[in-house]
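All protein chains but one are shown at their positions in the complex.
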Amino acid sequence: MTYNLLKGKRGIIFGALDHDSIAWKVAEKAHEEGAIFTLSNTPLALRFGEINELAEKTGAQIIMADATSVSDLEKVISQSMEILGGKIDFILHSIGMSMNVRKGKKYDELDYGFYHKTLDVSAISFHKMLQVARKLDAITEWGSVVALSYVAAQRTLFRYNDMADAKAMLESIARSFGYIYGRDKKIRVNTISQSPTLTTAGKGVKGIDSLIDFTERMSPLGNANAEECANYCVVMFSDLTKKVTMQNLYHDGGFSSMGMSLKAMKMYNKSIDQAIENGDFEFDD
Amino acid sequence: MTYNLLKGKRGIIFGALDHDSIAWKVAEKAHEEGAIFTLSNTPLALRFGEINELAEKTGAQIIMADATSVSDLEKVISQSMEILGGKIDFILHSIGMSMNVRKGKKYDELDYGFYHKTLDVSAISFHKMLQVARKLDAITEWGSVVALSYVAAQRTLFRYNDMADAKAMLESIARSFGYIYGRDKKIRVNTISQSPTLTTAGKGVKGIDSLIDFTERMSPLGNANAEECANYCVVMFSDLTKKVTMQNLYHDGGFSSMGMSLKAMKMYNKSIDQAIENGDFEFDD
Amino acid sequence: MTYNLLKGKRGIIFGALDHDSIAWKVAEKAHEEGAIFTLSNTPLALRFGEINELAEKTGAQIIMADATSVSDLEKVISQSMEILGGKIDFILHSIGMSMNVRKGKKYDELDYGFYHKTLDVSAISFHKMLQVARKLDAITEWGSVVALSYVAAQRTLFRYNDMADAKAMLESIARSFGYIYGRDKKIRVNTISQSPTLTTAGKGVKGIDSLIDFTERMSPLGNANAEECANYCVVMFSDLTKKVTMQNLYHDGGFSSMGMSLKAMKMYNKSIDQAIENGDFEFDD
Partner (left out) sequence: MTYNLLKGKRGIIFGALDHDSIAWKVAEKAHEEGAIFTLSNTPLALRFGEINELAEKTGAQIIMADATSVSDLEKVISQSMEILGGKIDFILHSIGMSMNVRKGKKYDELDYGFYHKTLDVSAISFHKMLQVARKLDAITEWGSVVALSYVAAQRTLFRYNDMADAKAMLESIARSFGYIYGRDKKIRVNTISQSPTLTTAGKGVKGIDSLIDFTERMSPLGNANAEECANYCVVMFSDLTKKVTMQNLYHDGGFSSMGMSLKAMKMYNKSIDQAIENGDFEFDD
């Protein structure tokens, strides 16, 4: 089912890697809804090659860029305007990376070079994107910018590590820049806080399966998947949400508003029963 | 511009009074987007007569009901299913009233009979609506229920009085029932926290003009109006937001994320300058 | 260890029932810290008789009252001033009750008479207390009023039922009245959101043990107990927190800021492993 919600709109989508990427699904949906756009990712990501399939399918051109580089971003944004024939209506920021996570550095033994890198890639890139767009006056009035976030910005989840701080900062940037861009140019800036999602990046995180089982049972509607997230992004890019800005929007089947569900408690209880039975019950584990 | 976002969907809209009502705009938009629905309001509200114009324009039938009456709600919901030919896909709750406000009772001299009435009309009616719908199994899977709220649920605004408590409770009901209805029937329940709006009800509130001037200058995108709110409601009723539930969604041009804007501060400062000039500067007023 | 934090202060403590009550511990601590106070509870609660022991121990007089009755509250507050020899410095509201919970009415089959009663006892009683105190001008400048709340006001926990709505309303009352009482009389009003606690009331709730096991493992510092909560209340009654008002203060070992802890996940995982082993793994339970 399509609605032409983005008919005639021009966009830039950062962060599509493969079929499992949320950005990939956003590109597909945006295309179905009538938008034209460019795709941008790092040279490394492009080397995997799958993104060419997406570009072909959606009629999009790919612009290589390191999103931490201001000059690369200038290139992406100015070229996008040329290619698409006008100012930009929407941007998706779906970028995040932590070397501390990758290298198994725990949060109390962070490498501070990596930490700065985490912030630079996962949060400051969003500011740079906005600042470059603002300087080039590249976004149309009532345009919409969305970055993907996670509930770890508000609540600590073991192993999410320094990405939590990066997401908190990302959401702050959305507010801080949303004020200026809204006041001066009527442009919206929001974040969508998505359920844990089994993207290629996500699959690498140790213990992600158990966490996803837990959030599935905690969320009344179950976890939101990448395609559903793409639908929500399209809605936020459309003209029907013009006065929503500086918000962090939970797209998570209700998880963020849950304290404890019956389903999750039942599963949890099985363990308690088993532990009691085994005489193996202590809090020090 | 229309998108057929609600094509084939059936709804019930509570609270349309006249052209300035948000519920009125929601009815118009929902009609444009392809929905069929019934309209419900109190006998008193219907006596004003304008709602007949809306009914005619949107092909909707009107069902009189006191939303605090469980039996009236049973009637509205079961008749709506009959009239519309099937289960309901969306419901709008746009109902609120405080006798304490109307009668000029301040928050530290509340009449407790009125207080219970405020809660009954403005919050508990939402629970009753949901409980009746649940009992009648009246809402389709992935259906969507929205109630209109206000930022007073989180932050105190002078003169909003006991309506603040009612809105806090309304949002709690959305979470509490959203859990159950999501888990059991995949139905979403959310509130939209709308900018102060000059509806017929709003116009009666003393000092509303100044407040709206302030929120207009505080909000980077300006206040959201009733029509824009209707667009957001349509989006929340559509299939594109299926995994959003138990949320309070700010639709306010950014107000809720603002601490102080330059525009509002400038206006405020003029007063300070004037007060200093007049030698009239104290904090005790 | 005592500090004389409440030396010379006069208070009223509502809701002490037996040794497990938080209000009981508050009375003990307040006494140790040099306060004098009265104790108030319902005739039914007093019939248990244990509170006489507390009264004796702390030199407090007991004043019977139904906290939903304005005239009873007038009696409590005016008699307390007489007994204690002056205006009141602090009040504790530790009152809550749901007949829907007691009678096993689920949240989607609420009895609306019970629902009003839940609100009246658990939330509106707090407003009445404040309104009566205000009318009698019974609280000293910079006095402090605290009500006990629970995280269910923000996040849904199965079986907490209509108490969640009551707590959301209670916290709203703290803000709404805190504004007026602060502005006019420099009096603080706050809520403390306490870990689940095995009080006599709590012990009756089905499944409370499992929930407490879960929150114990989720909270980095473990659950807060009644005595620790009493310490926090004393701090909020003292002169060292004069500018804290209209806040909901989490006293929960960190639970409210957690998304998932390693300890809780480990326990949860045991169940998953077991379920997989048993070939008994589905989401529909």
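The chains carry the letters A, B and C, assigned in the order they are written, with residues numbered from 1 in each.
Just so it is clear, a contact is a pair of C-beta atoms (placed from the backbone, for glycine too) under 8 Å apart; a residue touches a chain by one contact, two chains touch by 3 or more.
Just so it is clear, the model here is predicted, and its values are computed rather than measured.
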{"item": "Selected from A:99, A:180, A:208 or A:262 as touching the chain missing from the view", "value": "A:180"}
{"item": "Residue among A:63, A:153 or A:249 that touches the chain left out of view", "value": "A:153"}
{"item": "Touching the absent chain when the full complex is considered, from C:87, C:102 or C:186", "value": "C:186"}
{"item": "Residues of subunit C in contact with the chain not shown", "value": "1, 3-5, 175, 178-183, 186, 188, 195, 219-224, 228, 231-232, 234-235, 238-247, 249-254, 256-258, 261-263"}
{"item": "Touching residues (missing chain, whole complex) on subunit A", "value": "70, 106-110, 112, 115-116, 119-120, 123-124, 127-128, 130-131, 134-135, 153, 155-156, 158, 161-162, 164-165, 167-169, 171-173, 175-181, 246"}
{"item": "Absent-chain interface as seen on subunit B, which is shown", "value": "151-152, 154-160, 207, 210-211, 213-214, 216-217, 222, 257-272, 274-275, 283, 285"}
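As a working rule, only the chains that are shown with their structure count from here on.
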{"item": "Copy pair subunit B, subunit C: interface residue numbering same or different (half cut)", "value": "same"}
{"item": "Centrality ranking, top chain (CA atoms only)", "value": "B"}
{"item": "Subunit A-subunit C separation of Cα centroids, rounded to whole Å", "value": "39"}
{"item": "Centre-of-Cα separation between subunit C and subunit B, whole angstrom", "value": "31"}
{"item": "Residues of subunit B whose C-beta touches two or more other chains", "value": "175, 178-181, 246"}
